[in-house]
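Before I ask anything, let me first share the structure, which is written out below as structure tokens.
Note that this complex is displayed minus one protein chain, with the remaining chains in position.
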Amino acid sequence: MEKAYKRSLKQVGLPPGSLVFTGERKAEKVRITLIRYDETHFEEKEVKKVEDCFPIKGRRGVTWVNVDGLHDVEVIGKIGTHLGIHPLVLEDVLNMNERPKIEDFDDYIFIISKMLYHGKTKNDLITEQVSLILGSNYVVTFQERIGDVFDNVRERLRTGKGRLRKNAADYLSFGLLDAIVDKYFVILESIGERIDYFEELVIEKPTTQILHEIHRLRRRLLSMSRVTWAVRDVIDCLQRGESDLIKEATKVFLRDVYDHTIQIIDNVETFRDMFSSMLDIYMTSISNRLNQIMKVLTIIATVFMPLSFIAGVYGMNFLFMPELSVSFAYPLVLLLMLVIALIMLMYFKKKKWF
Amino acid sequence: MEKAYKRSLKQVGLPPGSLVFTGERKAEKVRITLIRYDETHFEEKEVKKVEDCFPIKGRRGVTWVNVDGLHDVEVIGKIGTHLGIHPLVLEDVLNMNERPKIEDFDDYIFIISKMLYHGKTKNDLITEQVSLILGSNYVVTFQERIGDVFDNVRERLRTGKGRLRKNAADYLSFGLLDAIVDKYFVILESIGERIDYFEELVIEKPTTQILHEIHRLRRRLLSMSRVTWAVRDVIDCLQRGESDLIKEATKVFLRDVYDHTIQIIDNVETFRDMFSSMLDIYMTSISNRLNQIMKVLTIIATVFMPLSFIAGVYGMNFLFMPELSVSFAYPLVLLLMLVIALIMLMYFKKKKWF
Amino acid sequence: MEKAYKRSLKQVGLPPGSLVFTGERKAEKVRITLIRYDETHFEEKEVKKVEDCFPIKGRRGVTWVNVDGLHDVEVIGKIGTHLGIHPLVLEDVLNMNERPKIEDFDDYIFIISKMLYHGKTKNDLITEQVSLILGSNYVVTFQERIGDVFDNVRERLRTGKGRLRKNAADYLSFGLLDAIVDKYFVILESIGERIDYFEELVIEKPTTQILHEIHRLRRRLLSMSRVTWAVRDVIDCLQRGESDLIKEATKVFLRDVYDHTIQIIDNVETFRDMFSSMLDIYMTSISNRLNQIMKVLTIIATVFMPLSFIAGVYGMNFLFMPELSVSFAYPLVLLLMLVIALIMLMYFKKKKWF
Amino acid sequence: MEKAYKRSLKQVGLPPGSLVFTGERKAEKVRITLIRYDETHFEEKEVKKVEDCFPIKGRRGVTWVNVDGLHDVEVIGKIGTHLGIHPLVLEDVLNMNERPKIEDFDDYIFIISKMLYHGKTKNDLITEQVSLILGSNYVVTFQERIGDVFDNVRERLRTGKGRLRKNAADYLSFGLLDAIVDKYFVILESIGERIDYFEELVIEKPTTQILHEIHRLRRRLLSMSRVTWAVRDVIDCLQRGESDLIKEATKVFLRDVYDHTIQIIDNVETFRDMFSSMLDIYMTSISNRLNQIMKVLTIIATVFMPLSFIAGVYGMNFLFMPELSVSFAYPLVLLLMLVIALIMLMYFKKKKWF
Partner (left out) sequence: MEKAYKRSLKQVGLPPGSLVFTGERKAEKVRITLIRYDETHFEEKEVKKVEDCFPIKGRRGVTWVNVDGLHDVEVIGKIGTHLGIHPLVLEDVLNMNERPKIEDFDDYIFIISKMLYHGKTKNDLITEQVSLILGSNYVVTFQERIGDVFDNVRERLRTGKGRLRKNAADYLSFGLLDAIVDKYFVILESIGERIDYFEELVIEKPTTQILHEIHRLRRRLLSMSRVTWAVRDVIDCLQRGESDLIKEATKVFLRDVYDHTIQIIDNVETFRDMFSSMLDIYMTSISNRLNQIMKVLTIIATVFMPLSFIAGVYGMNFLFMPELSVSFAYPLVLLLMLVIALIMLMYFKKKKWF
């Protein structure tokens, strides 16, 4: 996400509306999946050519065309022409660095959102752009790569559980957005676990390395927060919008997703606060360590300097030093040294230095 | 409160409107209490089956149904069906991670709020979600567990003191919100006491442990502040709302609760400021300690290094060192050492190092 | 002010509108003063019973009833009943923790404000709540204790100087608010003096104690800023309000008081900035001191360690050490030591360590 | 500017609208200058008595009366009476602590602004309040002392260059405001130079004194920023206002001044950012110095402690120490010491400590 400025350079200097895919090629080939359903029927198939989906408009039931992989610009172009989509919308579909946004073109609504999900490890957070075109009886979704967060929605469509099959295309797009936002909670939980982990580490062993990783995590949280805010705005816009494509009944459900995004933002804020706490603790932890080190040094120096001095005095070579010839002087001096050392140690004990 | 993201995972991936309880089961069994009253009558009983409360609508007086324990999804469902509540509202009732909010469904108002109260010790702050459905002549409240902050309201209903019995259901919901907000003051006081306690400790004995606890307290305050802000919005919304369910006369009282939430927010802000003061004091306290330690070390080194050097000089084995054979040289050198030590100490005294 | 949450606990759990005095009893007995005036007449007396003031409404001229001491709930109740004041207003009059606010009840306006004035010493800042009820031809003020900032207003009423006697009750309430805000400037000046005092101290002698007092002063400033903001809102509301009780001519004067509150807020902001400057200076002052200490230690160690080493070398007991028997070796070594010490000192001089 | 609260105390306790001059008397005597002009005529004279200017209203051309020195309250009063100015406006003219503001009284507009200019040295920044009353055919300006930033305007009036003589009174007030804002750029430049100067100093020689001066400069910038914001609001208000006194053609020019104030605010923001950079650099500069000092100490100690120890070993008086009688032992030990010292130094060299 932080490298957004890099990839978008591909489009710099081209005339606006040019169809250029700005992402890395993440899917081997474009995969187009077609789902058609109404309350009684359900049909799901993978099509070879995009033309196999046509016509989309004007058919009974809801048509959901999902495109995985965006490097084949022609496929996108054909869908765009068939449905009468504005060229800039297609350009946005292909630009992988768009912010989540919503645009209402009267006969269709264009939504860009970001899916977050884990890659192979929990440390590997994948951000994938999803573009969604909602028409009167169809939803077209574009994704960068195969694999998404919509399996639940597909399953519910197949089994006919819940309200999905009974409702129109607007309810399907709500379902997809709901699935995206639901996944954010999962990501949030894994970030929360990392924070808990670092919080302990930062007291025990405050290294620059950990600070570095904390900042990396914080940056991830920040970019997640930015995505969530934008998605929140998208959903708010959908819910308040005047578009005929969104039915009143669906808006109640959108308000629910909206509440979820606010909940996520709330949690992100709490996390950010925990990060700044960690930084405070880290800094004071280092300062405390310095104090600890200096205490050791000071104790050692304070105990041994006077003793060495005494030894030095009786190592002087004056001819006339009466103590030197006293027989019990040596053990007495040793005893004196012991007493001095003990007094010093008691002083530090009293000062609670150790 | 900080773990909100964890528990809500239970609902991730389910179709919206599914009734799933997302909290931990905190009450052994669901307890349903029914209170019916008007200005002259009062009736209070615990019912076994939820159906014993029905019908609720269309009866004389005000009916207050309170449900403690939410794990029995069926009970919630039955009430919902009986009163014609939207499925999403019931889902929200069961989701323990909702933010305080208000939704107006014309013939009923749905309010989610959070009760704060102490558990067994003052350190144990319990946050419990209360959902409230206000209809024309009824109030239904849902709580996670037995025990709440409404005992005062019940007592006033029983004895008929105050305005409660003379007013309608909207006044009862005001009374419940008022009781919730009143309890915030009690929590605030206990947080204030902890802050006072830490404020002294932080000067006397600044340990990383204390810093840690300060941050924990600060986080609690933060989450309390977030709840209060949301409750403030809920009450503001109620008070300004156009709903017929809230009478003009009640709005004056709601404005009063509203003022209380602002007062709480004010206090929370003062507390937050005190926290940042504490952090400053903590940091400088540590720095001052380091200075103290270094002063001890420097005084010791500055006093004994020159002395040891002199002793070293007269410990040299040169054949020709005339001082060595002078008879009073030894006491003279001892005296010299004493003078040097005194000068050093006076120097530090003058510099106010001790 | 910081303890607001504590005292208000007295009202927690009571039915709304209950008349309970939440402050500490600050006046020995309730004192009621009655002033009646128009352009030609002036009458001022202390009344024993509150009934002696009645009737208030419908008389010629302006009636100002001032009540010092609020512990006698009955007096407040009687006035409330006589003037037809809403019970919640009376509750607010008795709750000493209200924020400054204004409420318009059509036939009267209710204003809560805070007086700030010094107690016996300048360090002793007293915050006292003043409640003001402005009717068509009367003003009723409630204060916690005897002594206020209105003596100037009274004097101007007695002598008939200025516009006070020529105007109606709204001008009197403006005069009272003006007197309250004017007093803020006096408080501000004393805080400014304290800041100047600390600013010097913080460079000369940065102790944790001073930091503590700075934070205390900053908190006072903060609470003062909060009061001023609220008072600003009250006056803004009065000035923009539609109430018939406030004449157009008076609004120009209110705009003037409004400007004063903004001026105060401006000054408070400047002060807050000075506080953060002080904290920076404090922190660097401590760091500089540490550097100073370490320089002393380093100079001492750097000068004496090589010297002691040389002394140590010639204190070794090797049989074959030719230098030992050279006759001028001892003074030569002493000279060498002196040269080394001087070189070291010159090095530090060049580095500007002292 | 920071002492605003002090001087305004003179007005505390007086009835509103009292004419009291709250500044220090800065001009020896009041000087009244009268300029009358239209496109063809120009007349400029200093008048002894303010009555010599009258009548002002209803004459041909534009009349500009400038009053330097405000301690003679009577002069202000006479002008006020002659032009029918509200008493509170006159009070504001005399109160030197007003914020820049604008008030529209239908037949005249009252503007308070602040001139900034240098005194004798660049370090000496003078803030002077200018009050401006704009009527249909006149402008009256009040200043605290002789000397202002309007000489350019006067010169242009005299020579008839530019649009001034061709336009009405509203264009003259625009010209005066423009001159005030233009001067801000000059001040800004001198502050910029100081910042550049400090920026170098802070790395080379970070003393508490410099920090102190940086904070003083920052505070000056802050107060300048506050003035500019307020002036921006004044001009914005003039430009958007509905007053008949401001012609449409003049508003375009006012928009230009408005742009200038925004430019100044932009620069001030950049400067504030530079200040916080300087503070960061200052802090790390001090920390770096401490590290430097500690390195010197550590190198010295690490080199000489082992050497002194070896010398100490061979200074022991054991009877049986075979090395002592070896003839080349002494030079060998010296060599050993040299090797140890070199190894230590190489270690620090490798660690890049010097």
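First chain written, first letter: the chains are A, B, C and D, and each begins at residue 1.
Quick note on the criterion: contacts are C-beta pairs under 8 Å (C-beta built on N, C-alpha and C of every residue); 3 or more make two chains touch, one makes a residue touch a chain.
Quantities reported herein were computed from a predicted structural model and do not represent experimental measurements.
Chemist: Which one touches the absent chain: A:L222, A:C237, A:I265 or A:L345?
Modeler: A:L222
Chemist: Who touches the missing chain here, D:E39, D:D52, D:E74 or D:D259?
Modeler: Checking each option in D:E39, D:D52, D:E74 or D:D259, the one touching the absent chain turns out to be D:D259.
Chemist: Looking at the whole complex, which of D:V20, D:M305 or D:L332 touches the chain that is not displayed?
Modeler: From the options D:V20, D:M305 or D:L332, the contact with the absent chain belongs to D:M305.
Chemist: State which residues belonging to chain A touch the missing partner chain.
Modeler: 2-6, 8-9, 11-13, 15-18, 86, 88, 91-92, 97-99, 101, 103, 206-208, 211-212, 215, 218-219, 222-223, 226, 279, 282-283, 286-287, 289-290, 293-294, 296-297, 300-301, 304-305, 307-308, 311-312, 314-317, 321, 323-330, 333-334, 337
Chemist: Going by the touch rule given at the top, which residues of chain D touch the chain that is not shown?
Modeler: 152, 156, 161-164, 174-175, 178-179, 182-183, 185-186, 188-189, 192, 203, 252-253, 255-256, 259, 262-264, 266-267, 269-270, 273-274, 277, 280-281, 283-285, 287-288, 290-291, 294-295, 297-298, 301-302, 305-306, 308-309, 312-313, 315-321, 353
The working rule: only the chains that are shown with their structure count from here on.
Chemist: Out of curiosity, which chains are bumping into both chain A and chain C?
Modeler: B
Chemist: Note whether the interface between chain B and chain C is symmetric in residue numbering, meaning over half of all numbers used appear on both sides, and answer same or different.
Modeler: Different: when the shared numbers are divided by all numbers used, the fraction is under half.
Chemist: Can you check how far apart chain A and chain B are, centre to centre, with Cα atoms defining each centre and the answer in Å?
Modeler: Averaging C-alpha atoms per chain gives centres 27 Å apart.
Chemist: Just how far, in Å, is the C-alpha centre of chain D from the one of chain A?
Modeler: Computed from C-alpha means, the inter-chain centre distance equals 44 Å.
Chemist: Where in chain B do residues touch at least two different other chains?
Modeler: Counting only residues that touch two or more other chains, chain B contributes 283, 287, 290, 294, 297, 301, 305, 308, 312, 315-317, 321.
Chemist: Have a look at which chains touch which and call the overall pattern line, ring, star, complete or other.
Modeler: line
Chemist: Among all the chains shown, which pairs meet the touch rule set out at the top?
Modeler: A-B, B-C, C-D
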